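Everything on this sheet refers to the single structure shown next.
All protein chains of the complex are present and in place, except for one that has been dropped.
Let's turn to subunit A:
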Amino acid sequence: MKLIQRAVPLALIAGLGLTGCTSNAQPSSATGTEAGGPIAVSSTDTECTLTASETSSGTVTFNVKNDGTQVTEFYLIASDGNRIVGEVENIGPGLSRQLTVIAGPGSYTTQCKPGMVGDGITQDFTLTAGANGTVDANRVALQEDAVKQYQEFVAQEADALEAGTGEFAAAFAAGNVAEAKALYPAVRMHWERIEPVAESFGDLDPILDAREADLEEGQEFTGWHRVEKDLWVTDASYTKMTAAERQEIADGMVTNTKELVSRAKEIEFTVDALSNGSKGLLDEVATGKVTGEEEAFSHTDLWDFAANIEGAKTAFEDLKPLLKGTNDELSATLTKNFTELETLLAKYEKGDGYVLYTDLTEAQIQELSAAVDALGEPLSQLTSEVVK
């Protein structure tokens, strides 16, 4: 698990909106109106000034500067007056943000909204034919499809997690050590496949998945890793739980997992949440699994590793249609690097699972780590491509 629970929900819940691409860029002094060149927007409390009212269609960039005293927003709205093609929000006074959209020829409206209320300051904007970039008219539909598919995947994994946790908790509470040990890494894979979702609940995640080092003084050690310790640690320095203690921990896992599953099914995703979640899973692998820190007692890190990768790949596959025609190269690179990592991981399959982390040699760990980095780097480019 991550050291902190709140960063992912930021991406998931406070996501950037379905079609908006906000990225903060340095203030631009660009005044040119060359085809496709950035258009500078100055938003004051009373005015919204653009350096051009027309440019060619395709990839269009606006450098929006807040020259006013209130928080402002900038929108590009389609001719029907309803559909937001792109938006950038939360620009503090004096700050600049960039908006990049892919849009076809036609009539549009730009809108600055100082104070983030009311109808804002609007004017007409035209995109002429002569594209510098391909425009897929069905982009919005593709984005909706991706989100829907991923939502189904999350629901499916969440259900499996709830069922598996029940089974595991029962075995543990009953003192069936061998059965609990066998179930442990397999059931956890359902958690790890949707880890960014599970982690987005800052109240439940520590109860269910905190590692011992993550706790602060006085905080109770509960959940998966508490049980892991009890199942695997055998030396004299550790006192095994009593039957009553086991029951209490097991009950807590079941109750909290149930709550988590019901909440997970209610999350409304955006495409950037999918891509950020996918990248987040690779980060999980890079910081916790490939270093053997996650499963300190059971050493079943490779199960988590594999599940993280599966979750990341599912999100990527759902988003892949959005790269078609806009960034085929990134699509090909990611496809190839996912395959390479999966192939490498397959070498360590054993029975229904994987070899223990402690059975890996230093060279093998380094090889896995390099493959994770090789995938993680291009994966970090995915969000900016799919939100267009």
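The criterion applied here is as follows: a contact is a pair of C-beta atoms (placed from the backbone, for glycine too) under 8 Å apart; a residue touches a chain by one contact, two chains touch by 3 or more; residues count from 1.
Note that in this section contacts and distances are computed from a predicted model.
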| item | value |
| --- | --- |
| Listed names "Lactose ABC transporter permease", "Oxidoreductase FAD/NAD(P)-binding domain protein", "Deferrochelatase" or "CRISPR-associated endonuclease Cas1", with the criterion being the UniProt name of the chain not displayed | "Deferrochelatase" |
| Of A:E73, A:E157, A:E192 or A:E295, the one touching the omitted chain in the full complex | A:E73 |
| Which residue of A:E216, A:E266 or A:E329 touches the chain not shown here | A:E216 |
| Touch list for subunit A against the chain that is not drawn | 2-4, 6-7, 10-11, 14, 16, 22-26, 66, 71, 73, 89-90, 92-95, 116, 213-217, 219, 276, 279, 282-283, 286-287, 290-291, 362, 365-366, 369-370, 373, 376-377, 379-380, 383-384 |
